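The complex appears here minus one protein chain, its other protein chains still in place.
Our next item is chain A:
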Amino acid sequence: MSTREIFDSRIESGLLLLPTLLVSIVFLYYPTALAVRTSFFDSSFGQADEFVGLENYVTLLTDSGYHSSLLLSVLFAAVVVIGVIAVSLYLTFLIHEVDTGQGLYLISVIWPYALPPAVGALVFLFIAHPTLGVLTGPIEALGVDVDWFNNGPQAFVVVALAAIWKQIGYNVIFMIAAMNNIPDTLTETAELDGVSGIRRLMSVYVPIMTPTLFFLVIINTIYAFFGTFAFVDLLTSGGPSNATNILIFDLYREGFSFFNFGVASTKSVVLFLVVGVLMFVQFRVTDKYSYYGG
């Protein structure tokens, strides 16, 4: 079949693959295996590891603080994913609709792709600061007492908004490509049938874009679980009273504030399972719907 395979030296191909395989094994597979091993030990700074079997897992199963962190992460992921998809989809639709200035509109909404999360976090901290923030006055004029350094739900909203803002760019990049691929005849037919505006988006475009949207749901979920660490660390440090203590921040604190490497490793293994399930779902779902992509 494939006539691309023009070389057949095993030694050469082995040498070409060696750097990637070596780094993968030493810095990706080995540490992961080590995390699994350490999750069965009582391990912390300045003491010998002691085998404790499943004790760390039992600790997590019975730790109500960890349970609320897990629930919080799921809620946070749901809010971020829905927020990002909704805002990006509408923005993409508007850009797709206009005839002039498309290029300029596009670049002014996809730039947050390049935004460092740490920068995004600090800028948000500044504009929404309870005493200094430039947005605080206008928001308080609406009758809301801006107090997210002490108010848990408000802190959750601020972190979620910052996280959504950063992820819009990446989503619009993929959505505009998918929307531009929709045949114009379909748009014209829809217009003739009187399906216009937001209804055309929801009942014509969205179904066709399903594969892309599923891909983005998974990517955004992984982002919400893992990519938002800087926002939590710089905006709230997990507080107030754990209102923004999502799994990744909780894991960081377990390891580098409390130095419980055993329990922290157990939490890493749980996170690994979370990524695993998400990836599995992505592959299954894209498989199922791939005929749309044609």
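Observations
By definition in this document, contacts are C-beta pairs under 8 Å (C-beta built on N, C-alpha and C of every residue); 3 or more make two chains touch, one makes a residue touch a chain; residues count from 1.
Keep in mind that, in the parts below, contacts and distances are computed from a predicted model.
Selecting from "Phenylalanine--tRNA ligase beta subunit", "histidine kinase", "Molybdate/tungstate import ATP-binding protein WtpC" or "sn-glycerol-3-phosphate transport system permease", the unshown chain of this assembly corresponds to "sn-glycerol-3-phosphate transport system permease" (UniProt protein name). Considering the full assembly, A:234 is the residue among A:80, A:217 or A:234 that touches the omitted chain.
The residue touching the chain not shown here, chosen from A:61, A:82 or A:114, is A:114.
On the side of chain A, touch with the chain left out of the figure occurs at residues 2-10, 12-14, 16-17, 19-21, 23-24, 27-32, 34-35, 38, 87, 90-91, 94-95, 97-120, 122-127, 132-134, 136-138, 165, 168, 173-174, 176-177, 180-181, 184, 187-188, 191, 197, 212, 215, 222, 225-226, 229-230, 233-234, 248, 251-252, 255-256, 261, 264-265, 268, 271-272, 275-276, 279, 293-294.
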